[in-house]
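Every protein chain of the complex appears in place save one, which is left out.
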Amino acid sequence: MSDIDRIRAEVCALHAELLRWGLVTWTSGNVSARVPGEELLVIKPSGVSYDDLTPETMIVTDLDGKVVAGDRSPSSDTAAHAYVYRAMPEVGGVVHTHSPYATAWAARGEAIPCAITAMGDEFGDDIPVGPFALIGDDSIGQGIVATLRGHRSPAVLMRQHGVFTIGGSARAAVKAAVMCEDVARTMHLARQLGPVERLPQPDIDRLHDRYQNVYGQPAVDENPQGVEA
Amino acid sequence: MSDIDRIRAEVCALHAELLRWGLVTWTSGNVSARVPGEELLVIKPSGVSYDDLTPETMIVTDLDGKVVAGDRSPSSDTAAHAYVYRAMPEVGGVVHTHSPYATAWAARGEAIPCAITAMGDEFGDDIPVGPFALIGDDSIGQGIVATLRGHRSPAVLMRQHGVFTIGGSARAAVKAAVMCEDVARTMHLARQLGPVERLPQPDIDRLHDRYQNVYGQPAVDENPQGVEA
Amino acid sequence: MSDIDRIRAEVCALHAELLRWGLVTWTSGNVSARVPGEELLVIKPSGVSYDDLTPETMIVTDLDGKVVAGDRSPSSDTAAHAYVYRAMPEVGGVVHTHSPYATAWAARGEAIPCAITAMGDEFGDDIPVGPFALIGDDSIGQGIVATLRGHRSPAVLMRQHGVFTIGGSARAAVKAAVMCEDVARTMHLARQLGPVERLPQPDIDRLHDRYQNVYGQPAVDENPQGVEA
Partner (left out) sequence: MSDIDRIRAEVCALHAELLRWGLVTWTSGNVSARVPGEELLVIKPSGVSYDDLTPETMIVTDLDGKVVAGDRSPSSDTAAHAYVYRAMPEVGGVVHTHSPYATAWAARGEAIPCAITAMGDEFGDDIPVGPFALIGDDSIGQGIVATLRGHRSPAVLMRQHGVFTIGGSARAAVKAAVMCEDVARTMHLARQLGPVERLPQPDIDRLHDRYQNVYGQPAVDENPQGVEA
């Protein structure tokens, strides 16, 4: 199996994780992966039901979003994914969702405060809010990059829109999207009945450092951000 | 397979989507489709569990709701569906649900403000509230049509009752019902912890125009409203 | 198949509906049915996982809750079920759950106001609150009967405890439990963001009368309360 065929299969399979963890409705979210060593990405076709996705239906584009292989139009969010790959060479995967709890924080334009240990582990900080931007040019991609470059969090809440996450691999970006919704929900529920204190910064730093550098299986190379349980 | 047999199969299958996306409880929602070129519609039988639906159990009625084919009574909401088809020739499908978040807005008689991009895309405006109307005559149908005629939104929140959606096809109406519940939930969650600003009207106009006219696969003829991802 | 064997199979199968509609956790809810023409009932064994239920594991007791057939202890709620069958000869099925939204209303001791058409249809009134009662004697059964006798609602919210529903059949009682949680959720969500007005009494009366007497399939004899869709 060629590198691109392997990535088509992986990107296809990861869409099932978005569905399984309740992050997407109808056709509203998408995953992409960079093709290592090439100026290419693999992404979901636009408007196709998750049930109908197969590795063969995945679209290959260049890093300007121009279709290189595939019979259909790529996701309407391809321009945002492509911008991120151009601007951040360390990124190997990008995910976009309108997952409900995280998008609720985005709708208010409110960052999720780092108040539970799971946030310290995975995000190392508050989950930040990015600017409002319309689809149609590079505005969304620029907003993602301006917010996440130099930030520990792999997730950004794009104002009045939804979530974008990044990772060293597509799987790591999917994990970040799943955990973003998880902590968005827990923090939503917590705040409904009273105030919640942010963790002290030194504790956040220790949690994040340990989680990124100490834990997980030594040689799980498909999951370079480290894992927990 | 005749046109009517194809539509029976499609209407039957679409009820599974209502269940899958959490829009219905027990036997509480229904889908119908117009039979193109005939004064007929196909609709769910009344009070039959979603598990027991088959294409053969679907009921065919004329546009006054009188049964033309089928062994059972049609949905108790048939009069409302039929009124919409009589009054709006462009409508090819109608869906009714009591989906929980959307019905909560309907219970308060409060329109869902167009404050996130997904609403601009799909609804092009706030999701409006229709009048309170009792079952038993054309009041519900009249309320639906009076609210949706000339409105961009394919969904109406019937006051203290539930949701009706319309579409060029039954599948498009189902998609509108699914997305209505999705944005009703996100906006509910957002509003629980603070105020949310409506998007500026020019941004809503641009989102709606682009979504309806630019995106989606060029030849996805079963989904004329356009699709996203 | 004997009458009792048929009822064992039906009661067993109905527990899967409690699980499917999210009404129960671990082993926390139970269904029973009266054996027509006999002073007997069929009920779930105590503390058995829903996965492990089979028709053969169902317990048969007399109407004082004394085991007549079955290798295990009957549900710890058997006394309450039995009391209802003794006091209300028209009841053919009883269901008990701690379904989350309905139990939240019960925890506050607050009736669910009849403010949406689905409540007018199925309950014909507010869903009432019954007294707090401890397990161990007939207090719970007495509280259920004192609240539901002469009331249109087939569901009662036992204060700081959970839900009991009754029906002409076990299936009708299960439907009432499913719809009780459904409207408890919708009314909870509605009330979170503002006040909701009760429907006018004449409208409730018309909805309830029509739903109980006009709708549904003419000869669906296993569902004597009428059905909708």
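Order as written gives the chain letters A, B and C; numbering starts at 1 within each chain.
Note that a contact is a pair of C-beta atoms (placed from the backbone, for glycine too) under 8 Å apart; a residue touches a chain by one contact, two chains touch by 3 or more.
In this text the structure is predicted, and so the values were computed from the model without any measurement.
Taking the full assembly into account, the omitted chain touches A, C. When the full complex is taken into account, the listed residue touching the unshown chain is C:R72, out of C:R6, C:R72, C:R152 or C:R198.
From the options C:R8, C:R34, C:K175 or C:R191, the residue with contact to the unseen chain in the full assembly is C:R191.
Across the entire complex, the residue among C:Y83, C:Y101, C:F123 or C:Y211 in touch with the chain not shown is C:Y101. For chain A, the residues touching the chain absent from view are 21, 115-118, 175, 178-179, 182, 185-187, 189-190, 192-197, 199, 203, 206-207, 210, 215-218, 220, 223, 226-229. Touching the omitted chain from chain C are residues 25-30, 44-48, 72-73, 75-77, 98, 100-101, 103-108, 110, 134-136, 160-162, 188, 191-192.
Throughout what follows, only the chains that are shown with their structure count from here on.
Of all chains, the one whose mean C-alpha position sits at the greatest distance from that of chain C is A. In this entry, chain A maps onto chain C through a rotation of 180 degrees when their C-alpha atoms are superposed, rounded to the nearest 5. Homomeric contact chain A/chain B: same residue numbering on both sides for under half of the interface positions. If each chain is reduced to the centroid of its CA atoms, chain A and chain B end up 31 Å from each other.
Spacing of chain A relative to chain C, judged by their CA centroids, is 44 angstrom. Looking at chain A, no residue sits in touch with two or more other chains.
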